[in-house]
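Complex shown without one protein chain; remaining protein chains in place.
Chains here go by letter, A and B, matching the order in which they are written, and residues are numbered from 1 within each.
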Amino acid sequence: MIYQGKQKIWSDYQKEIPDNHWFYVRSCIRQSFFPASEHYFLKICRDLLDRDIYESAHHTTCGGIAYHCDTIPQETAMTIVARQFALMTEAGYENLVTSCITSFGNYTEILETWREFPELEARVREHLWKSCRREFRKPVYLAHASDLVYKLRDEIAARARFSLVDKETGEPLKIVEHIGCHYSKMFPHKGVGGAEYPCVLSGMAEAWGGKVIDYPERRHCCGFGFRQYLVKANRGYSMSNTYKKFESMEPYHPDVIITNCPGCPFFLDRWQYVISEQEGKTYGPDGHGIPVLTYEELAGLVLGFDPWDLGLQVHQVGPEPLLDKMGIPYDPSAKYNGLDRKKLMTPGLPAVLKCC
Amino acid sequence: MDFGFNLSPSSAVELDKVDTSLFRELCRIEPGARTCIGCGSCSATCTASEHSGMSVRKLLLSLQRGKMRDVEKMLTCCMLCGKCTMVCPRGINTRRIILTVCRLYENVEGRI
Partner (left out) sequence: MENKDQILVIGGGVAGMEAARQLKSLGFKPILVEKGPALGGHVASWNRLFPDMTPVRKVLDPLTSSLEGVEVLLDTTVESVSRSQREYTVVLTRGRVIKCPAIIIATGFKLFEARKKEEYGYGIYDRVITNKDLENWFNTGEDGRVPDRPSAVGFVHCVGSRDIKAGNQQCSKVCCITAIKQAIEVKERFPQAEVYCFYMDLRLFGKKYEDFYINAQRDCGIHFIRGRVSEVAELIDGRVQVKAEDTLSGRPVKVKLDLLVLMSGIVCNPANNHLASELSVPLDEDGFLRSRDNIFSVTESDRPGVFFAGTCTGPKTIPETLSEARGAALGVYNYLKGKK
């Protein structure tokens, strides 16, 4: 692998990411999949790095899931998105940052479509006015939250209490980065590093001390694919794609997988359990799995936040081997405590996949 | 209850893992087998084709992709009329290929 070759490609795909003043839109599903990720994104940006990030309680779904499942027409999705732009305009912001990759893809696709077909934009403005008497300006900059964390990666590194290094050996941890398809596959120039060799996550991993693994099926979709998972008859494809990725990354012995999509980490994490039950196969050391984290969770770990406050206990694959490697202290007995520090309940453990 | 959580088998052919020993043996005897350009005229003219799926083009390809079961099935459908040989633009002796593959198959245990 010729690293300079990748750097050359990255230099072709640098996108402008303003440093401050963002209107933040959350994801529909991430708060139940990774309950602390969005909270810690805001906490890190606002409290630690002193950035102005605004969110509105009136924000709704962007309609992306419905759009990708063919249950609403694109014009409806556009009107929903137009309303989010109106909220941003009303709040006095012009930079929009999304938590969800599919939202990011949806917003990007809509803005690009309007650029090509201004008459469609005019119609959607009319729909929005008729339906809720709102008007909007289009965002000047649109970013995914991982773009922003990428932008802030060195500031995070400067405040890091832990790094992505095996504290026993001093070797960098081996990181698999997985990018959501809708991040840059539709519009390569809208993603940091493009579509073939994105550097949005690898840039973070390297800044925080890790070594990124480029395995053969790196570019492959996690397999979620909306209709693949949501339609029962297709569910096997979803899992088979994840399986293909794990088989491909296995020889590299990755320590952790980081992702920037709502769906990918959920499936990369949960399918490890299903594969272990069906095939008796696990991909981490000694019967463990490979922990799958969001980039916010990883940033939180590096910055020294408590792993259980970061919500790592809701992952199927236990994060403990990773925490041990990084030398992050944690209280095993507090793993399943609620925010009030009282024990919620202890989940049953899988038969094959070792989850500590 | 079936939730559909099953691994689907991959249909990908891994060229470096395919056993092509039978094809190589065939080419040693009938080098013309390698010169097929997949034009399909053999299948188009084949008497058995539309009723049985017989195709010399597919047979040669299947031999190179390790799809031995398909080869076996096709061999049993050929009526040896020789129309495919007449029509082949590369002058491949397709009839001889079929007979040769049949003979090579006899040596493979458990087949035909």
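Keep in mind that, in the parts below, contacts are C-beta pairs under 8 Å (C-beta built on N, C-alpha and C of every residue); 3 or more make two chains touch, one makes a residue touch a chain.
Everything quoted here is computed from the prediction, not taken from an experiment.
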Contact with the hidden chain, among B:A44, B:L61 or B:L104, goes to B:L61
Of the residues in subunit A, which ones touch the absent chain? 1-2, 5-6, 8-9, 194-197, 214-219, 251-252
Touching the absent chain: which residues on subunit B qualify? 10-16, 27, 31-32, 34-35, 37-38, 57-58, 61-62, 64-65, 67, 90
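The rule is simple: only the chains that are shown with their structure count from here on.
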CA centre of subunit A versus CA centre of subunit B: separation in Å? 48
Which residues of subunit A touch subunit B once you look at their complex with the stated criterion? 232-237, 239-240, 243-244, 274-275, 278-279
For a test of understanding, state which residues of subunit B touch subunit A in their complex under the given definition. 3-8, 10
